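Here the complex is missing a single protein chain, while all its other protein chains stay put.
In order of appearance the chains are A, B and C, and numbering begins at 1 in each one.
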Amino acid sequence: MSEHQSVWRKYIFSLDHKMIGKQYLFLGIFFLLFGGFQALLIRWQLAYPEQPVPWWLLGFLFKGSGGIIDPDMYNQLFTMHGTIMIFWAITPILIGAFGNYVIPLQIGARDMAFPTLNMLSFWTMFLASIVLLASYFLPDGTAAGGWTSYPPLSLEEGGIPGHGQTYWTLALTLAGTSTMMGAINYVITVIRMRAPGMTYFKMPLSVWGLWLTSILNAIFVPVIAAGLIMLLLDRLLGTQFFLAGRLAAGGGGDPLLYQHVFWIFGHPEVYILILPVWGIVSELLSVFSRKPAFGYKVTAICMCTIVVLSSIVWGHHMYTTGMSPLLGKSFMFLTLLISIPSSIFFFNWLLTLWKGSLHFKTPMLYTMAVIWVFAIGGLTGLYNATVTADIYLHDTMFVVGHFHYTMAASVLFGGYAAISYWYPKMFGRMMNPLMNRIHFWGTFISLNLVFFNMMVLGYAGHHRRIYNPAEYDFIKPLMGLNEFITYAAIVLGAFQFIYLFNFTWSMFKGPIAEKNPWKSNTLEWTVDYPVPHGNFAEIPQVYNGPNEYSNPKVKGQDWVPQSVQIESAG
Amino acid sequence: MTNLKKWLPGIWFMDPPKDISLDGYRIDNVIQYTDFVITLYFGIVVAALAFFVWKYNSRKHPKAAYEHGDKKKHLIMTVVMGMVVFLSIDVVIETMSFRDLKEAFWNFPKGKDVLRIEAMPMQYAWNFRYAGEDEEFGTDDDVVPPQNILNIPVNTPVVVQLTTYDVIHSFYLPNFRIKQDATPGMVTAIWFQATETGEYEIACAELCGNGHFKMKGYLKVQSKEDFYTWLSEQEPEVTEDDWDDWGDDEDEGVPTKWGWPWKEVK
Amino acid sequence: MKDHKKDYFYNAAWLTIITLFEVWIVGTNLDRIAMVTILIAFTVTKMMLVALIYMHLRYETKLLRRLIVLPIPLALFFLWGVVYDLSFNWTI
Partner (left out) sequence: MNQTLAAGKSFGTATTGKLAMWLFLVMDALTFITILIGGIALRNAAPSWPQADVILNVPLTAFNTFLLICTSFTMVMALNGVQRNDQKSLVKYLGLTILGGVVFLGIQVYEYYHFIAGNESLGAALSASGFSGDKFLPSTGMYGAVFYTTTSFHGLHVLSGVIYLFVIFLQAKNGIYGSDNFDRVEIAGLFWHFVDLIWILVFTIIYLL
């Protein structure tokens, strides 16, 4: 590899998976901030409906409407908040950044299978971001049909003016294209580029999670691509796939078709977001308990089972559409089946801690928080899965609470764990543990206050996506709680800046990291910082599983790199 | 299982809207049961976490056990755990739910006693239609009350059939614990029965545009006599013959000709 | 490497013959259900011929073949679910 690369090749159009991973990371953090800011505006409106946005929430942005958020703006806010958080924050951070950064290093490869495709994938995502951001400058604003964008509301005939929805659809199609390129790359890389000796069941569970996520991406993003194409044609060419009733002159199609296509993709999508976290959590629990992951194989198989099951349960988002009894019952049954593998690997997580030697480094704290929040998030999924309970809870804040626990809370904590854990390898320095601890506790407490109380609201009947809840008498008594959530959310948001500060500051001022600060076994810790393009001087030969911690055969230390034969170690 | 509410504490400190329906308790019950078991499991998880943190932290327990957990007994243990969760939560709530669907929510009442209503939400209002004296929809004595007004008699099963004028809406009655989407191009149905008189709210639970948040209806549950008095006081709407034509003929944004011959529920 | 020229030629011939037969059968007034069944059977045959011979799936490993076939049942499940739900109505 030549050392004389132009800045251009090195930082911008880099082919190095590590640089591309970082690019994704920064893209994701930017949108995480952006989406988080929108969340706070949503919260402001829910607590103080139609009151001027204060300056510290950038109230001047709403000068046009007298400082207040108007209904149209509110719809745009949560639509873009959901879209951005899912497709532009979590996907780039967990799959784009860590998929890229971690997979080749952990399986002992020099790079991705297709470095150019990898670069193209990032730049397609970048283009998608530009299209998405451009929609903020349209005269009628961004899309406003919810992140699910059900037609006919998301069609011309549905009554939302302007081209925001078209931009949204285009941006999402582009982002999908990027994701598909990435998915091909990750799947094939894991199949093809593993170092000698790295069998499937010697891969770290984090690779398992990322790999399974990519498989889901490969199968289901094409499905939503088809849906988006049809939506786009409906908007641009006058087809009527998703129009029916009075709005569809001369026949027309069926809005339910979109819902099916969307959720055939949409349900797996939520597992796409959580699978990397499950993998990372399984791996980190083992590292910081200094103990092999309990039931490693079973955990991997459970994740595979969930991948399979996740593709046949989409109907649970549509119980109230007038679904036939047969489908309703089948989908409930299939959905509930997921709790078996979920609780099995959950049990394995807990038993990994059992008899371990727990080191509460910051990545471990975030990881343990995932156990807490995912237990709540997962278990509340069961209410939603129940047809009768869901007749009441569907489209209420209860669902919002459920998915923030699973998505926002679990995935965010998983992301923080991953960032803190791989930071030394990515940037060569350590993050400040004190700041991380403060951030951890602040986030953990306020986040639970925010999201748990959302479920309380939902149970009390508060439906979602409403601009001014106080319109309803039955919600009026809940407004106090709404205010409380908003305070908590503001605190939550404020604490994130500690992390952001720590993240940036440590990049320049943090203590230089050792080669293997966490004493981990996996291959990425066998190379020095900065990891050169090409990663390994010599492709390692893998001998052990990823979790040989506290192996009694190893003398003098409680870890052994995967590439060191145990008999000859220590 | 009778009313679970009596002996299981809920975990939500805000009460849901007052239940005034015949079957709402079923939904409350299944939620209560789920509350109970998941609190239990979450408690176990938290207890385990706390115990491990206390017992196995590295200061107290510097040497971890070397345990892969891949022996047969471990496999059996975890699978049994999974099955316990499945049997104690999933199977139970599934049984409850299927029973309730069969006995109540999917068991549409038939017969003379049933009040039939057609509903056609639009951006952003509720239109309701009663069959009138002859109990046939599409005749000249159909009653269409002012928008957003729905009156029903107490202790009478009510079947509402829905379709929509424009985009998807969802007919949500918090006090009855139910909702049903109204989707263009199809007629969906829902039924309920009130057990108490009073005034309640109807909400739209599906995002339908800028006015979604104030797409609110007023539900008045009256005694039977009051209801029929009220009904007879309403102006019957003269309908025209072309049923498919509803909508082209708007009067200040209020569709005049709409409705459909009553459809039997499967 | 073995020479498959002959296979390729026969394959093209078969594909053409089946296509001609399909077009012909549509012109007859066969019972609708029988016609649909026949057409689907022929289509599947043709697709298999292309995949197995032209795309050399016949010469790939069993694992690859299986993996490629795997999404088909999934797609059929989607088809069933969507078709069933869209044609279902609570009211008649």
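By definition in this document, a contact is a pair of C-beta atoms (placed from the backbone, for glycine too) under 8 Å apart; a residue touches a chain by one contact, two chains touch by 3 or more.
Treat the numbers as computed from the prediction; the structure is a model and nothing was measured.
Partner chains of the missing chain, restricted to those shown and counted over the full complex, are A, C. Touch with the chain that is not drawn comes from one residue among A:M180, A:V287, A:V307 or A:I338, which is A:M180.
Contact with the omitted chain, checked across A:G209, A:G252, A:P363 or A:G381, is made by A:G252.
Residue-level contact of subunit A with the missing chain is found at 1, 109-111, 113-114, 180, 183-185, 187-188, 191-199, 218-223, 225-227, 229-230, 233, 237-241, 250-254, 257, 261, 264, 534, 539.
The chain not displayed touches subunit C at residues 1, 3-5, 8-9, 11-12, 15-16, 19-20, 22-23, 26, 36, 39-40, 42-43, 46-47, 50-51, 53-56, 60-61, 63-64, 68, 71, 75, 78-79, 82-83, 86-87.
FYI, only the chains that are shown with their structure count from here on.
The distance from the centre of subunit B to the centre of subunit C, each centre being the mean of the chain's C-alpha atoms, comes to 44 Å. With centres set at the average Cα position, the gap from subunit A to subunit C is 38 Å. Shared contact sites, meaning residues of subunit C that touch two or more other chains, fall at 89-90.
Of all residues in subunit B, those that touch two or more other chains are 186, 188-189. Residues of subunit B that touch subunit C in their complex: 161, 186-189, 263-266. Chain contact summary for the complex, subunit A toward subunit C: residues 219, 223, 254, 256-257, 260-261, 264, 311-312, 314-315, 322-324, 326-327.
The part of subunit A that touches subunit B in the complex is made up of residues 71-72, 75, 144-146, 150, 152-153, 157-160, 243-248, 252, 254-256, 289-298, 320-322, 325, 328-329, 332-333, 336-337, 339-341, 343-344, 346-348, 350-360, 368, 371-372, 375-376, 379-380, 382-383, 386-389, 391-396, 455-457, 459-461, 463, 465-469, 471-474, 477-478, 481, 547, 549-552, 558.
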